[in-house]
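This is the structure I have questions about; it appears just below.
Excluded from the complex is one protein chain; the other protein chains are retained at their positions.
Take a look at chain A:
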Amino acid sequence: VCAWHPCPSTETALGSSDNLEHRRKDRQVRLAAFGINSILYQRGIYPPETFTRVTHYDLSLLLTTDPKLKSYLTNVVSQLKEWLFECTVQKLVLVITCLETNEVLERWQFDIECDKSAKESSAPREKSIKTIQHEIRSVIRQITATVTFLPLLETPCAFDLLVYTDKDLVVPDKWEESGPQTIDQPEEVRLHSFTTSIHKVNSMVAYKKTESA
């Protein structure tokens, strides 16, 4: 699955409701992918030079070129897409931990709305490219803005992606159950939620308070 390529430019063409639904999920997943890349870049988890700019939807966005990371993200994203389509995903969480101590330093949470009723919705609205751009920009901008207040990550860090799914989901190969990996006494910042044509996306970041005077 190549999650990086944009939909063909015929975004405005009306398709069957199934197609539209599929594209909507596609976009959500891509949004998540861009968001993840942006966080890894902004927080310095990976060296900045391992990111490259690509143009999607006429926006210049950062994506990693690190092969291991790329393959990991592709796997996660493709699975996420499947689950999203089946409406079994609730949240996507990016956890940043201190490499040495395994302590959770930061936790980014994206609520992915699985509006089960929308699957059969009778009047799905098509989205203009402007709306898509707006969505992506909002997410990226928020992530970028958080750098101004998030404490510096001074130690080498690792990150993990957690997916909150329905409890009765069959766990696929290579996936494991995990704890929520929360932060001890965190500071939390709720990022601006934004509305897509059908639902609201909520996101927040929790981080460890620094010991500053």
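Basically, contacts are C-beta pairs under 8 Å (C-beta built on N, C-alpha and C of every residue); 3 or more make two chains touch, one makes a residue touch a chain; residues count from 1.
Simple rule for what comes next: contacts and distances are computed from a predicted model.
Colleague: Which name from "Serine-threonine kinase receptor-associated protein", "CDC20/Fizzy WD40 domain-containing protein", "2Fe-2S ferredoxin-type domain-containing protein" or "Gamma-secretase subunit APH-1" does UniProt give the chain that's left off?
Modeller: When "Serine-threonine kinase receptor-associated protein", "CDC20/Fizzy WD40 domain-containing protein", "2Fe-2S ferredoxin-type domain-containing protein" or "Gamma-secretase subunit APH-1" are compared with UniProt, the left-out chain turns out to be "CDC20/Fizzy WD40 domain-containing protein".
Colleague: Among A:Leu61, A:Leu84, A:Ile143 or A:Val163, which one is in touch with the chain left out?
Modeller: Answer from the full complex: A:Val163 touches the omitted chain.
Colleague: Residue-wise, where is chain A in contact with the chain that is not depicted?
Modeller: 43-50, 53, 60, 66, 68-69, 72, 75-76, 79, 90-91, 93, 95, 97, 99, 104, 111, 113, 147, 152-171, 174-186, 188, 190, 202, 204, 206
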